[in-house]
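Single-structure report; data block below.
Every protein chain except one is present and positioned as in the full complex.
Per-chain residue numbering starts at 1, and chain names A, B and C are given in the order in which the chains are listed.
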Amino acid sequence: MTLPLLESHPEHLGGPDPAAIANCVGECLACASACTVCADACLSERDPASMVHCIRTDLDCADLCTATARVLSRRSGTKTVLDALLRACEQACRACADECGRHAAQHRHCALCEEACRSCSDACQQLRDHLVGAGE
Amino acid sequence: MTLPLLESHPEHLGGPDPAAIANCVGECLACASACTVCADACLSERDPASMVHCIRTDLDCADLCTATARVLSRRSGTKTVLDALLRACEQACRACADECGRHAAQHRHCALCEEACRSCSDACQQLRDHLVGAGE
Amino acid sequence: MTLPLLESHPEHLGGPDPAAIANCVGECLACASACTVCADACLSERDPASMVHCIRTDLDCADLCTATARVLSRRSGTKTVLDALLRACEQACRACADECGRHAAQHRHCALCEEACRSCSDACQQLRDHLVGAGE
Partner (left out) sequence: MTLPLLESHPEHLGGPDPAAIANCVGECLACASACTVCADACLSERDPASMVHCIRTDLDCADLCTATARVLSRRSGTKTVLDALLRACEQACRACADECGRHAAQHRHCALCEEACRSCSDACQQLRDHLVGAGE
């Protein structure tokens, strides 16, 4: 639903590609949701002490993805903010994917979360290329 | 992706139906996203003064839906909190749907947002019935 | 700083008391911050398995308090939403205070967090009385 909404925005013409924005917003929302569930699932594992770092990267990633989805939904046009935020989100997704990857064989929620994080990390990188490539 | 994640949660058995939770989480995320874009689109309309109340209900609804999606993703089990939160989210969705409905003929983003809000409002009500009906 | 800002709002006259709103916003922000640190501190304790429920109530409470502070900062005027949201926030604060109270003798962060939660719970209740007492 994000794409038709962005396409109905009065200022959608002449700006960044709505499909590229909508794709990244969708990835951020899916990743935030995956990380929030994964953090809670980690807490229920038999040895939560071994999952502490994973829980932290999950929570950080969820917060970054939520903020990124919101900022991307606005036509604020501050490229320096978007550039730094997409970098931060990409890094948080990568850190979480790497950590979840260490537990993916044992815990299916970590395997699924790793997948969501890698996909979102890629989407952030692509959107950053698209926005920076388009010039100020 | 929320449903397979919830199904991989170690405590998913014996609790509320993961499909019912996943459905409501998905509706909340979609509604939060719709409201965030709609608020920004309203700002770009020719007469933003006439959209002020709509922007406010959009922003409130986005905040409530985001918080609800997060809390629903945890196995905290505090029924009084879930009950009140789902009520609040349902009311915020309804208030926003009613306000967007007033502009739906003029602005496509309001028509789409109204739809997302009604759908999320219904999902919150159904989940509340499910959770309360299941007993403490 | 919240009070002078609310007092500089063009519509602050004739509405709810800015000091009552500012007080509750301040409590919500302080409580959200306390809960976020407490959740992370619980993860670092020697036996995180015993802190799992505390971490969950911390995270829920932080999410509710953050959303409540935001919604209270707007003049959306939807009393049914505010009433349900303040109830939900009050309940989440109480649930977290009760759980942190169980660990307050062992962990200073839980003692401090319990205090922040009780104080915020009271502020939510008082504001709800004020807003509902003031009529629609």
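Assume a residue touches a chain if its C-beta (ideal position, glycine included) is under 8 Å from a C-beta of that chain, and two chains touch if they have at least 3 such contacts.
Fair warning: this is a prediction, and the values are worked out from it, not measured in the lab.
Colleague: So there's a chain missing from this view; which of the remaining chains does it actually touch?
Modeller: Every shown chain touched by the left-out chain: A, B, C.
Colleague: Decide which residue listed in A:L6, A:M51, A:V71 or A:A111 touches the omitted chain of the complex.
Modeller: Residue touching the chain left out of view: A:V71.
Colleague: Which candidate, B:A30, B:I55 or B:L86, sits in contact with the chain we can't see?
Modeller: Checking each option in B:A30, B:I55 or B:L86, the one touching the absent chain turns out to be B:I55.
Colleague: Out of C:A34, C:A92 or C:A123, which is the one that touches the chain we can't see?
Modeller: Looking across C:A34, C:A92 or C:A123, the contact with the absent chain belongs to C:A34.
Colleague: Tell me which stretches of chain B touch the chain missing from the display.
Modeller: Within chain B, the residues that touch the unshown chain are 40, 43-44, 47-49, 52, 55-56, 59.
Colleague: If you put the missing chain back, which residues of chain C would it touch?
Modeller: 1-2, 4-6, 8-11, 25, 29-30, 32-34, 36-38, 40-41, 44-46, 62, 66, 69-70, 73-75, 107-109, 112-113, 116
Colleague: Even though one chain is hidden, which residues of chain A still touch it in the full complex?
Modeller: 53, 56-57, 59-60, 63-64, 66-67, 70-71, 74-76, 78, 80-81, 84-85, 87-88, 91-92, 95
Operating definition for what follows: only the chains that are shown with their structure count from here on.
Colleague: Can you tell me which chain is nearest the middle of the complex, judged by mean CA position?
Modeller: Looking at where each chain's C-alpha mean falls, the closest to the middle is B.
Colleague: Can you name the chain that lies farthest from chain C, using the mean of each chain's Cα atoms as its centre?
Modeller: A
Colleague: In whole angstrom, what separates the CA-based centres of chain A and chain B?
Modeller: About 20 Å separates the centre of chain A from that of chain B.
Colleague: For chain A and chain C, let me know how many angstrom lie between their CA-based centres, rounded off.
Modeller: Roughly 27 Å, centre to centre.
Colleague: Which chain B residues reach two or more other chains?
Modeller: Residues 66, 70, 74-75 of chain B each touch two or more of the other chains.
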